[in-house]
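One protein chain omitted, others in place.
In this document, chain identifiers A and B correspond to the written order of the chains, with residue numbering beginning at 1 in each.
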Amino acid sequence: MTVITLLTDFGDLDGYPGVMKGVIWTIAPQVQIADISHSISPQNVFQGALTLARSAPFFPPGTVHVAVVDPGVGTHRRPLAMKLGEHYFVGPDNGLFTLVLERAELLGVMVDIVHLDQPDYWLPDVSRVFHGRDIFAPVAAHLSSGVSIEILGTPIINPVRLPVPKPVNNGTGLLGQVIHIDHFGNLSSNIHKDLFTQTRAVAVNIKGKTIDGLVSTYGDRLPGSLVALIDSSGYLSISLVNGDASESLHTTIGDPVELLFL
Amino acid sequence: MTVITLLTDFGDLDGYPGVMKGVIWTIAPQVQIADISHSISPQNVFQGALTLARSAPFFPPGTVHVAVVDPGVGTHRRPLAMKLGEHYFVGPDNGLFTLVLERAELLGVMVDIVHLDQPDYWLPDVSRVFHGRDIFAPVAAHLSSGVSIEILGTPIINPVRLPVPKPVNNGTGLLGQVIHIDHFGNLSSNIHKDLFTQTRAVAVNIKGKTIDGLVSTYGDRLPGSLVALIDSSGYLSISLVNGDASESLHTTIGDPVELLFL
Partner (left out) sequence: MTVITLLTDFGDLDGYPGVMKGVIWTIAPQVQIADISHSISPQNVFQGALTLARSAPFFPPGTVHVAVVDPGVGTHRRPLAMKLGEHYFVGPDNGLFTLVLERAELLGVMVDIVHLDQPDYWLPDVSRVFHGRDIFAPVAAHLSSGVSIEILGTPIINPVRLPVPKPVNNGTGLLGQVIHIDHFGNLSSNIHKDLFTQTRAVAVNIKGKTIDGLVSTYGDRLPGSLVALIDSSGYLSISLVNGDASESLHTTIGDPVELLFL
């Protein structure tokens, strides 16, 4: 029993993710299917890449992750499948896999990437505007059924990569930025916990506010307090206890976050 | 292993679709369940009918589709089950199945419809306000377990049908209307690609704008361009590349769409 995950910007109105499940179960009736998110902002490839990278590692070996945030659908952008260690990824070649690929390279696992060019493994009629249904879902189903990746396409080594903003050490600390705002209004930065010693005294500057020290969890301060902590993905994050930090601070993606060493 | 799909206007707040899954898995523990949409606008039977008709064909033979947009729940409106070719449909007799029925008739497949009147196949206590849980979910589970449709009810031949707006040939082209606005703001018309030769030169009029010719996909024009194309269901559709055509044009369902033959 294998698992296929779906991550898209399709929303929940029109039945597009459901249709992908129909296609998958027609080919691979036993597979389990998990929705990761269908609420990625339309055409926001980076947000998709980030959510995928934070979710995929928690799935079992053999999982096939289908990701479709695809403004270039039906153009010359290539459809891809990748094997990164024991996980598969299927979707458009537009940078959506940048972060899972970086992680695979960091971990030193085997990386195989193919340009999907074997229509025998697609639906018979391929629309120019819905490759999620017509190419990626059937390819994922075939992968989960044991078809090997090299049969599905031609090896490539140059997938598109997005620029990923990295924090800068400016002498007094690390200067990063907000890269994700979650459902609760928590602000996730690009400053990973491995970049600094957590026993060191720090302060965090964001939107003109200074937060003294890190807490371990939200409940370490009173409701309404602004706190800094390491989030569940290992990144420095700013939260408002029992509230919405993003709303309170009027932040947007890209706002500077500074970690000061004291 | 069979599949049951769920399409409702129940939203995602209250757990109603989850409860239907509990009922289904109590009767048919092995069945796979796919959500098509629970975001149909409250009581919008036509939107439900359209989304169902566009999704159902992509599921495997034997799939049971449960659809519940049901303002008349608990009144004299009949609960129905249908076998249309190799797919089953279960839900209220209010027109929700108009489009899948039209398609079945067009394809010439076998059509069997029953008025569900056998409470042995329902939950023991039937609420007057939640037939999705108490009648349709258990009936679907029994169908997926192999109970045949004629055991579940009495044959009928006159299910309720919604009026379906059809495009008109006005001499210079086809005059249709917007029948669906999707999550991306794409405007789907009721003008099907089979109604005209796609190699013919055309223009599209909508909300006082004229769009010259059809493109094959969004990325054929620059971001911000208004384009006309054939969508993934085969209908003439208007999109704003990397944007929201509905918001930009201030359209609503029913707005005229004109395809001009040049």
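The rule we apply is simple: contacts are C-beta pairs under 8 Å (C-beta built on N, C-alpha and C of every residue); 3 or more make two chains touch, one makes a residue touch a chain.
Quick caveat, the model's predicted, so the values are computed rather than measured.
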Contact partner of the left-out chain, one of A:Val19, A:Ile36, A:Leu152 or A:Ile191: A:Ile36
Which of B:Lys21, B:His115 or B:Arg161 contacts the chain that the document leaves out: B:Lys21
Missing-partner contacts on chain B, residue numbers: 10-19, 21-23, 25-26, 29-30, 33, 42-43, 71-75, 77, 127-130, 133-134
Residues of chain A in contact with the chain not shown: 1, 3, 5, 7, 12, 32, 34-40, 51-52, 54-56, 58-60, 63, 180, 182-184, 216-220, 229, 231-232, 242, 244
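By definition in this document, only the chains that are shown with their structure count from here on.
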Computed distance of Cα centres, chain B from chain A, in Å: 31
